[in-house]
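As you look at this complex, bear in mind that one protein chain is not there, while each of the others sits in place.
Chain naming follows the written order as A and B, and within any one chain the residues start at number 1.
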Amino acid sequence: MTVYEEQFPGLWQGFAAVVKRDLTLAWKRPGDVLNPLFFFAMVSALFPLAVGPSQEQLQLSGPGVVWVAALLAALLSLNSLFLSDFEDGSLDQLILSPQPLPMLALAKALAHWLVAGLPLVLVSPMIAVSFQMPGQTVEVMLITLTFGTISLSMLGSIGAALTVGLHRGTALLSLLILPLAMPVLIFGARTVSLAAANDPVAAGIYFLAAYCILTLTLAPFATATALRISSE
Amino acid sequence: MAIWNFLHKMASPPHFYGLAAKIIPWFAVTGIALFVYGAIGGLFYAPPDYQQGDAFRIIYVHVPAAYLSMLAYVVMAIAAGIGLIWRIKLSHAVAASAAPLGAWFTFLALVTGSIWGRPMWGTWWEWGDPRLTSELIMLFLYFGYMALRAAIDDTAKADKASAILAMVGAVNIPIIHFSVEWWSSLHQGATLVRADGPAIETTMLYPLLAMIFGFSFLFGALLLQRVRAEVLFRERRSRWVHDLVMPAGDTQ
Partner (left out) sequence: MKPRQQRMLAVGLTALGVLVTVGLTLRAFQENMMFFVEISDVVQGKVPDERNFRVGGLVVNGSVTRKPGQLEVEFTLTDHESELVVAYNGILPDLFREGQGIIAHGRMGDGDKFIADEVLAKHDENYMPPEVAESLAKHKAAKEAAIAAESGTAPSD
């Protein structure tokens, strides 16, 4: 048994290696990080341009717009989650490795969040300011967006794994993931709206945290199974 | 082990194909009889409601459709799960056949609900309402499931991939339902399933129950017929389908 343990690195090392590799790849290809960010900013800018600059309307629609834009931006980057690994064959290596696949799937999804989700969260206050949202909403928005984008990355990893080898991937991925992501949008946008009106927000934050933990717990298993099926 | 042998025999496509053909007429006749009884009873014999008058009669289509939209999803998710875990092909065929039926029932429930909502609530569609919204998201879940199936050419792969989606969706349905519930409440509470018995007069209740069971039997008949067609297509290269289509002695 000691031989076995010496030969193969531990769980945590496999996990860390995957995260580190994906972060390095993102560093070498900054477009992967920047494109969703630009998309996020532009979609958010579309609404004031389309609806008009009325301050009252902007304040009212701000939370919803930020959430819809974040959801779409996260979705946009999900397609590539397993695609390059699939194309160069490293996905097969992941599947064949002695490491448990759900753990590696979790690492991939978390790396995706670090690359595509976290930057959205960090940029969101700028958008909140441009929508003239009241100051107390920014904090709530940061918390809800953090939980929400993690849930989206986890849910998205299931969808990305299911569609990895398919031609019409992107549109299909949205079709699969959007209905599942609607609770995140509802809880998130509603909670920020409540914060803007000085109403109690704790319930919404608890729900988002619960959903985040649930997806963190169950999604890796679904993603791992989906990866095995897709690479058959 | 006898039970396993029995189940394996049941799940064998040729056996199922023949058995379903015998069951379908019974389901169809029972379903149509209940449907006719429910329709006549609901439209002509049930008294008008004390508040809504004759308009409440749309309940005889709306409630069965909404009920079946959920039942079809449960059937689909369970069949998909069984197919994935125990690798039973017939089970996947059932899941694949249930999805379009479920989507149509969901659509019917949404349309009748909308027609009912206009005069009674004063709106065709109310985004704030939990049941309307979660039913709509259910329709989207069906769309996603069918789209994923359609996108994968290899049937065995499509079966497994869509099974995962169906199961993930099943976990999410209570969450979706609750999320929209949290956001508002306009739809009335449950009429039939309540601790103190149904809150509906018996002359109105019996036709409604007949409609629900009638719809269920018709769903069963339609589902079995769809599964038969699906099985026939999937087994198109097998011996028994060949024999079925071209009986012995009938050579080309």
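By definition in this document, a contact is a pair of C-beta atoms (placed from the backbone, for glycine too) under 8 Å apart; a residue touches a chain by one contact, two chains touch by 3 or more.
A quick note: this is a predicted structure, and the numbers were derived from the prediction, not measured.
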Those residues of chain A which, in the complete complex, touch the missing chain: 1, 4-5, 10-11, 100, 102, 197-198, 200, 202-204, 206-207, 209-211, 213-214, 216-218, 221
Residues from chain B at the interface with the omitted partner, ascending: 47-52, 55-56, 59, 119-123, 126, 128, 182-186, 188-191, 199-201, 203-204
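Basically, only the chains that are shown with their structure count from here on.
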Parts of chain B lying in touch with chain A, wherever the complex brings them together: 137, 140-141, 143-144, 147-148, 151-152, 157, 160-161, 164-165, 167-169, 171-172, 175-176, 178-180, 182-183
Residue numbers on chain A that touch chain B, as the complex places them: 158, 162-163, 166-168, 172, 175-176, 178-180, 182-183, 186-187, 190, 203, 207, 211, 218, 222, 225-226, 229-230, 232
